[in-house]
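All protein chains but one are shown in place.
Chain nomenclature is as follows: A and B, assigned in order of appearance, with residue numbering initiated at 1 for each chain independently.
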Amino acid sequence: MTDSFTQLTPELRRRHRAEFRFQWAGRLAILIAIGFLVVMVSSIAVLGVGALQQTHIKLNVFLDPAQIDTNSLKEADYGRLVKSALKARFPDVSKRRDRRKLYGLISSEAAFTLREKVVQDPSLVGKTLKLWVIASDDVDMLIKGHVSSGAAGGEHRISDMEMRWIDEFRKSGDIETRFNSRFFWSGDSREPELAGIMSALMGSVFSLLVCFALSFPVGIMAAIYLEEFAPKNRWNDLIEVNINNLAAVPSIVFGLLGLAVFLNTFGLPRSSPLVGGMVLALMTLPTIIIASRAALRAVPPSIREAALGIGASPIQSTFHHVAPLALPGMLTGAIIGMARALGETAPLLMIGMVAFIVDVPTSFVEPATALPVQIFLWADSPERAFLEKTSAAIIVLLVFLVLMNIAAIVIRRKFENRF
Amino acid sequence: MSTPELKQQVYAENHAEAQAIHPIISARNVSVFYGENKALNDLSLDVPANQVTSLIGPSGCGKTTFLRCLNRMNDLIDICRVEGEILVADQDIYDPAVDVVTLRAHVGMVFQKANPFPKSIFENVAYGLRIHGLTNSKSELEGRVEHSLKRAGLWAEVSDRLDHSGTGLSGGQQQRLCIARTIAVEPRVILMDETCSALDPIATAKIEELMDELREKFTIIIVTHSMHQAARVSQHTAFFHMGELVEHGRTEQIFTSPRDKRTESYITGRIG
Partner (left out) sequence: MINGDDFAISIRQSRRLKWGERAIQLFMISCSLVAVAVTIGIVFSLVFESYRFFQFVPVYDFLFGLEWSPQTAIREDQVGANGSFGAIPLITGTLLISAIAMAVATPLGLASAIYLAEYAGKRTRDVVKPVLEILAGIPTVVYGFFAALMIAPFIRMTGTDMGLEVASESALAAGLAMGIMIVPLISSLSDDVINAVPQSLRDASLGLGATHSETIRRVILPAATPGIAGSLLLATSTAIGETMIVVMAAGLAANLTANPLEAVTTITAQIVSLLTGDQEFDSAKTLSAFALGLLLFCITLLLNVAALKIVKHYREQYD
């Protein structure tokens, strides 16, 4: 051994270097994990903000009285009027193919927008209306700089001719991007520029309502029984082991259960938020039970003794005194369980909540989809514009998850250290 | 006599005596704080080499704190702060240049509760030798493990089951295993914190015997709550009280003619 504590032998130097490396390996691991998180979330956010804007084109539509029968305003061919407006703007386009391309600059939604305007105000007929209409997704992508002219492959290539038209719109200030409120309130669509998340969002809301209504009461009752009343015996041990294992069963298996039992045996409506919520409830149940038991365990025994000591029955002591104190903790667990359920996709695919839903669902039994499933569906679409929508939908989903987790934290903070 | 003066005098006396036998450890004006709390107050003490020194005093008076300062185990407690100077073999161990790893190899520690690693008996003893790279060959390693176990008086009991887990031994055997593990790296000083407090009289007797043999090669500092043990095994005794070193001297002197009233009351069982 060395004689001094300050003298570093080569051996000691090596050991200290190893110590240094070891610590840095730990830091590095954390940095990699967090770095991945940051890259993933920020790149999705960067992709997604684009969806908040939508390109619009201004058209001067002549509402030709010859084309519109004032008695049946709704029936008129507004698509043709829109096309005429485009034709009037670019009179030199004569070839049929080129015309079709010209019409392709704007979304098919334009005709409906026009119709609505006219139905609302029939006096417009005969006048020329300045109308901002939604541009097609290809134009939108071009304006946002995601495709350079001629670069996008396949049939969606933007030709030089189309570039000329767009440039002309640009020059006269007839093309601009506006806040895309449509994305938030409309349902799904085959056309990326028209697609929105509302139908999926409502599907998720309905499913979560069902999920909460089923899993929360059942979960806390089971937790109260197991924690406060269950005698320690083989049966209750079995229940406990069973719950712990259920918490680790892959979510897709719950989907299979829902398909075999809820749909095929009970004949409940396929694709409905009712069944989706039921499957999610089964999945969240173990989480809620485990969290609720922890919350009950945190209530000090003195509370129980105090209640029992003044002659309350065990049930009274539990429901009047213990359970109310544990409620915030149980609620926190339930919210975290709901947050998990909100992000769950696989079991919903099994029970058919993967449909193309245009209309916003209004009940628990009509076909619906859910936000994460919508993300899955859009992620599969080839159009570049859907990439933006997918990312934006992910951001919306993450915002909801963050809100739910904040709610859970707030509840926990507010009620912690009460006893 | 007022306390500071007494302290001065006590220190001067035992300093002179310790000088004569060469102090391996000397603490100068050491104060230790846990956050705001002062656990040791301006303590000065010389520990003679190749002797057994025992630290006695009522619970919470700072014995463990002092012991853990001597091999800087206190570094592990974030809020702990040490002032003053502690010299081990004339080197200030709180000097930033000091390498704690080397220091701890020189100043080993045996804890109150036996804490064998959950490894085989052999691996427990070989651990220190391996990490410090003290042996060059397998046979040398085996030799030193055997030697350490023999010196710790455990060899006869475990020689046939070296590959069994160290945690499977009895309490007293575990404690001797920990001693073997500590002496295997040949430290100069062994710190023992209430090493026998959980043991029966027979196991205690064995370890006390062991201390007496070990002091030929090592300097031993023990913390004990047993006056009898202090009297039996140590040549020097230091009495702590509420973070102060009240008195220090040869064991016979402390036990037969203590200078301080507090020492006397403690030894005769009136406080503590």
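Basically, contacts are C-beta pairs under 8 Å (C-beta built on N, C-alpha and C of every residue); 3 or more make two chains touch, one makes a residue touch a chain.
Please read all numbers here as calculations on a predicted model, not as lab measurements.
> Touch as defined at the start, partner being the missing chain; which of A:L73, A:A230 or A:L308 qualifies?
From the options A:L73, A:A230 or A:L308, the contact with the absent chain belongs to A:A230.
> For a quick check of understanding: of A:V118, A:I166, A:M350 or A:A385, which residue touches the chain that isn't displayed?
The single option touching the absent chain is A:M350.
> Which residue from A:V253, A:L268, A:A294 or A:V365 sits in contact with the chain not drawn here?
A:V253
> Identify the residue among A:V241, A:A306 or A:L403 that touches the chain left out of the display.
Going through A:V241, A:A306 or A:L403 one by one, A:V241 is the residue touching the chain not shown.
> Just checking the interface: what residues of chain B touch the absent partner chain?
71, 73, 76, 78, 101-106, 108-109, 111, 113, 115-119, 127-128, 131-132, 178, 181-182, 185
> On chain A, where is the contact patch with the chain that was removed from view?
Spelled out for chain A, the touching residues are 15-16, 18-19, 22-23, 25-30, 32-34, 36-37, 40-41, 43-44, 217-219, 221-222, 224-226, 229-230, 238-239, 241-246, 248-254, 256-257, 259-261, 264, 282, 285-286, 289, 313, 315, 319, 339-340, 342-346, 349-350, 352, 354, 372, 375-376, 379-380, 387, 390-391, 394, 397-398, 401, 405.
Please note the rule applied: only the chains that are shown with their structure count from here on.
> Would you mind pulling out the distance in Å between where the CA atoms of chain A average out and where those of chain B do?
Chain A and chain B have C-alpha centres separated by 64 Å.
> If we count contacts the way the header does, which residues on chain B are in touch with chain A in the complex?
Interface residues on chain B, with respect to chain A: 88-89, 91, 93, 95, 97-99, 101-103, 105-106, 131-134, 186.
> Where on chain A is chain B touching in the complex?
Against chain B, the touching part of chain A is residues 1-8, 11-12, 15-16.
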